[in-house]
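The other protein chains are all here in position, but one chain of the complex has been omitted.
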Amino acid sequence: MRSLFRRENRLGLFVVAPFAAFVALFLIYPTLVVLYKAVTPGGTLGTDALQRALSGTYRTGFINSIALSGTSAIIGGIVGILLALTIKSLQRPRWLHSTLDSWSAVASQLGGVPLAFAFIATIGTQGILTKLLMNVGIDLKEYGVSATGFWGIVIVYLYFQIPLMFLVMMPAVSGLKETWREAAAIMGASPARYWRAVGIPILAPAALGGILLLFVNAFTAYATAYVLNSGGALVPLQIRFLLQGNVITGEEDLGNAIVAWVIALLLTSLLLMTLLQRRTLKWTSS
Amino acid sequence: MANVDMIGIRKAFGASVALDDFTLNIASGELVCLLGPSGCGKTTALRILAGFEKADRGEVRVEGRDLANEPPEKRLFGMVFQDYSLFPNMTARQNIDFGLKVQKKSATERTSIIDRMIEVTALQEHADKFPHQMSGGQKQRVALARAIATSPRVLLLDEPLSALDAKVRETLRDEIRRLQLEIGVTTVFVTHDQHEALAIADRVGVMSNGRLEQLAPPRELYENPANAFVAGFIGTVNRLAAIGRSDGRWDILGRTVPGNRPAHEFITDVAAIRPEQLAIDPVTDGGASVVSVSFLGPITRVIIEDVQYGRVFADIISADASGLAPGQSVRVRLRDDVGEIVLIGEGE
Partner (left out) sequence: MSMESVTALAPGHGDPAGPPPIDRGRRGVRPSSFIRWAFLIMVALYFVVPMLAMARFAFQNVPTALLTPEKIFTGWSMSGLWAALTDPQILNAAKTSVLLVVFAIILNLVLLVPLAIVTEVRSPQLRPFLTAFTLLPWVIPPIALVVGVAATFRATVPWFLASVFSLVPFYALWAMPFTYRALDAGLQAISARTLYEAARSMGASLGTIIFRVLLPNMRASMIAASGLTAAMVLGEFAFASLLLKTTLPTQMVTYERSDPRGGLALALFVMLLTALSLGLVVRSLRRRGLNVQTTGL
């Protein structure tokens, strides 16, 4: 950093300053204000708001959100890994890898309103799949599947979770050297043994990191959840209620406190994720 | 220890034939190098031996037993790969331990084997390091230790040194040979580096286009190449026209010498003449002139343009070359101590 302030590098400062000011004003400042207000409810230092944010319906909200995000992250993570492994092992149609790669880059961004609509059209009460299955005597509702329920939302989230996991895992899976498998085989190890001793331990950090990312991704998803079930007891939807009703005194502190918890949760997950990714990088590039 | 026979192997990938009627017999305890340019089929041969590829035709036998239906896991071989292929999540010690664990050896036995392997490969300081903390040479030593720890019947080395830099390459090359002699394991060593092959092999198999061109001890390969490809691939060679005489000898570079096949009158053939078999006389009417002179230490490489033979390479003792300079008129001749020439032309 010091060299930045040397005379010939004053240019660097000219470039960095507007960027830093921009980020500080629109990202750092609002965030710090929220965090500050969260620990000073009603103007005095205290954990009152932070405690309230984790009790009653808000506690339910956090539990639901964590369960939903966790479920979709784990299922999406497993399917994403299997997809990456399958693609790696099938070298035959050459277009397969590149197509799936591009498609994932697109689909991982396809959250939001249209996606929720697509699933309403598929497994909603009037959905095409619902009706088709009813035709052959299967009632999806009897199986607890509807676009607005827990499993319905999980199914919808998987639509962007699986491609995201595929994108995150593909480098690690590509980094699995064929010669590792061959070295294990020539030493007498069965494929199962290779996976247990080598394959899984090598993929594990990347896989855990990817699942954490998926968790964060699902936890903060708002549009899909809102369209599917705007009254659901999920943290993002509760934030909406607090935000729109913050004329009532005290509610504002509650909103700040919930956001503080959310940021803490995301920060922890993402720090863990970067640590795990660093380890993967070291292994697969050596 | 085991003798290995590959008999009449053919292997094609789609339209391109990687191995064609490939036969190789290796005696127990022997170190054979498969040498050839990339794409010549040498790695395919090794991978068929290891069981990673299935031959389209032909047999692989170890100790006389056909291995057709044995997967790599069952062959009891050891292998070292070009990219080291160490398991990145294990230390050097754990890497060596892997195969021993698979063999269900007792803990005490494993420890004693690992300790011995670490000692013979001089890895004491690195035993508890992970692969990403080691240099290329250290990693390949671990890979070697890992491959021989399980007492394999056959040791396979797939270009084990080509990712290393020159100095490490030479040291490790000699280390591999020393270890191989010590434990007496039958070894197949694939390489594209002729110096490596000539330096350590009992016999070298030169390959091209999926065929074994010649299988012979290094010295024989150099002095008596079977054909033009082998002559050209091993060392440097001048291809010079030799003219047949009725007495069965050949005229070349002002001398008349016998060849590895008899001459007939009026036929010409191509002789493989090594640069060190040539001498240069500084005369004005020799019909040749010096193009360049490169000092290479003990010897000096002189490139000459000869009116009759074209461009000729000659290696002469540096002490004798001090007077030579580009542009100088000279005569090229075959050295007096060359008793016989090797003919590599297409035929009679």
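So that you can tell them apart, the chains are marked A and B in the order they are listed, and the count of residues begins at 1 in each.
The rule is short, and it goes like this: contacts are C-beta pairs under 8 Å (C-beta built on N, C-alpha and C of every residue); 3 or more make two chains touch, one makes a residue touch a chain.
What you are looking at is a predicted structure, and each value in this text was computed from that prediction instead of being measured.
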Absent-chain contact - pick from A:Val39, A:Leu82, A:Val145 or A:Ala204: A:Leu82
Residue, one of B:His195, B:Arg219 or B:His264, that touches the chain absent here: B:His195
Identified contact with the non-displayed chain, of B:Thr236, B:Thr256 or B:Gln308: B:Thr236
Residues belonging to subunit A that touch the chain removed from view: 1, 3-4, 9, 11-12, 15-16, 18-19, 22-23, 25-27, 29-31, 33-34, 37, 79, 82-83, 86, 89-90, 98, 101-103, 105-115, 117-122, 126-129, 131-132, 134-135, 158-159, 162, 164, 167-168, 178, 213, 216, 220, 222-223, 226-227, 236, 239-240, 242-244, 246, 252, 255-256, 258-259, 262-263, 266-267, 270, 274
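By our rule, only the chains that are shown with their structure count from here on.
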Touching residues (chain side subunit A, partner subunit B) in the complex: 177, 179-180, 182-190, 193, 197-198, 201-202, 282-286
Of all residues in subunit B, those that touch subunit A in their complex: 50-52, 71-79, 81, 83, 85, 87-90, 98-99, 102-103, 130-132, 146, 150, 156
